[in-house]
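All protein chains of the complex are present and in place, except for one that has been dropped.
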Amino acid sequence: MKAYEIVTEPINPQLYADYVLRPEAGAVTLFTGHVREWTRGIRTLYLAYEAYIPMAEKMLAKIGTEIEEKWPGTKTAIAHRIGELKIGEIAVVIAVSSPHRRDAYEANEHAIERIKELVPIWKKEIWENGTEWIGDQRRKPEEGETP
Amino acid sequence: MKAYEIVTEPINPQLYADYVLRPEAGAVTLFTGHVREWTRGIRTLYLAYEAYIPMAEKMLAKIGTEIEEKWPGTKTAIAHRIGELKIGEIAVVIAVSSPHRRDAYEANEHAIERIKELVPIWKKEIWENGTEWIGDQRRKPEEGETP
Amino acid sequence: MITIFYFAGLREAAGKPQEQAELAGRTVNELLEWVRNQYPNLSLDAVRVAVNEEYALPEDVLQAGDTAALIPPVSGG
Partner (left out) sequence: MITIFYFAGLREAAGKPQEQAELAGRTVNELLEWVRNQYPNLSLDAVRVAVNEEYALPEDVLQAGDTAALIPPVSGG
């Protein structure tokens, strides 16, 4: 396990929570992002994630550094899974520990916002009647119709 | 396991995360509060928590209802441990699932704030040279000196 | 009869976790007065009273069989 990693196997979130725990940490926040069955009224069968792995891991580590500068005393670990994921499975885990809880919540939420801006990972939604790479959220109906 | 409970054994946070997960939940936030070694410059050896158990469980459930009203679509589980806890051990776990992440963070943080206001649980800090019931944060030096 | 519970520092200062008292028909405020007389060195500042596991108001009236818990400032989490 690395503190900032792209993985292909199911994520065990506890590993990341354990990694950030230290005697001076009073608070740990653990965020897990899961594959949702319904998005904008469309039923997802499963998702496929792809990443530019070396750059993605570098960007995750950059987010960690950013957080440790902005909220001194925090410690962060982040993993994102790629490949095919079923409904309910964990796509991303973010663990942050901190002496005080406020920082642990704020830093954790900052991490997921930055992941969505910065980290080269792409999600393809597979529905009953089509697939789509999600990215710019402007839907392209002709792609939406592709079987 | 109950959704809102006071427990005497070590807490397994994953149980509560699993409890709140549903196919429509895209986000799960899990907060764990841990026994910290250093507080206000004093080294804690361990903590002892006491609760008015039936009322505490009722208040935890009330916080859950409050959250589900304020952030519709969320699902919450909370456990607090009592008895003697060592450094690093989990005193409290809060799990919130939600279709969208913003609600999961906000609702989780609301839960810990409300626990600290409302739930009849008391913490006694045991240091090398004394003990103190924490509550009103006005320190009483004569109690602090008690061996 | 009503049952009174003491917790945390109050339990240690009172020297007991609970006791019974003839306070049916009296208010929560009168209960606090009674406790203050029994234990003059108990610090009741910022203590709340829960009747039957719900926070009560000072003017709420106690019924026979009620449990009244003295809740010092809480410190969970």
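Quick notes on this structure:
Each chain gets a letter, A, B and C, in the order it is written, and its residues are counted from 1.
Quick note on the criterion: a residue touches a chain if its C-beta (ideal position, glycine included) is under 8 Å from a C-beta of that chain, and two chains touch if they have at least 3 such contacts.
Not measured: the values here are computed from a predicted model.
Considering the entire complex, the omitted chain makes contact with A. Here one chain is not drawn; of A:E24, A:E37 or A:E50, the residue touching it is A:E50.
Hidden from this view is one chain, which touches chain A at 33, 49-52, 54-56, 58, 80, 91-92, 112, 115-124, 133-136.
Here is the rule we go by: only the chains that are shown with their structure count from here on.
Contacts with chain A and chain C are shared by B. With centres computed from CA atoms alone, B is the chain lying nearest the middle of all the protein shown. Averaging C-alpha coordinates per chain places the centre of chain A 49 Å away from that of chain C.
Per-chain CA centroids place chain A at a distance of 25 Å from chain B. Under the contact definition stated at the top, the residues of chain B that touch 2 or more other chains are 33, 112. Chain C has no residue in contact with two or more other chains.
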